[in-house]
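Below is a slice of the complex: some chains, not all, each in place.
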Amino acid sequence: MIVGEVIGNIWATRKEDGLVGLKFLVVKPDRSENTPEAPSFVAVDRIGAGVGDKVMVTKGSASSHLQEGPAIPIDALIIGIVDSVEVERSGSNG
Amino acid sequence: MIVGEVIGNIWATRKEDGLVGLKFLVVKPDRSENTPEAPSFVAVDRIGAGVGDKVMVTKGSASSHLQEGPAIPIDALIIGIVDSVEVERSGSNG
């Protein structure tokens, strides 16, 4: 999972069946030390995240099993609102 | 999901079974601030998108469950035509 910040909303009236009623948010990935910025992307939210929240996001098809029945065509899901991160050291391999 | 713009069409007469009748469009990803351009790619469209539309695209195998029955071999699907994006700030981690 990656950690990022919710920075906006996105709306699409015309969309694939099965996606009606889902909330789509724009997420900006946190930047790791010594690595370039990663591009923002859109994730589905079902846990009440909003702009300014720090969130954990699952990417790829693992995000698409939201309910019983068939998978839906999404590739990013906000899975948690981060309370705290405790990084004790930045690793010995840097 | 990523957001991009439909910039063209692509045709392939000889193709894998199961893909007959699908419409393939060329999508150019929007560029995030401070990140390099990402390459264009081909996505399947079933919602009537066309050149110039801003679209949301699901990538990976989550895009391949288009109907009942077996998955089909595609890895990108246009899932929505974007009405509006509202980015309230660009994040505090940049």
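For reference, chains read A and B in written order, and residue numbers begin at 1 within each chain.
As a convention for this text, a contact is a pair of C-beta atoms (placed from the backbone, for glycine too) under 8 Å apart; a residue touches a chain by one contact, two chains touch by 3 or more.
All values reported here derive from a predicted model rather than from experimental measurement.
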Size of the entire homomeric complex in copies, 2 being in place: 5
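FYI, only the chains that are shown with their structure count from here on.
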Inter-centroid spacing, subunit B versus subunit A (mean Cα positions, whole Å): 18
Partner subunit A, residues of subunit B touching it in the complex: 1-3, 29, 31-35, 38, 46-48, 56, 58-63, 65-66, 68, 77, 79-94
For the subunit A and subunit B complex, residues of the former touching the latter: 4-5, 7-16, 19, 24, 26, 28, 30-31, 36-43, 51-52, 60-61, 63-64, 70-76
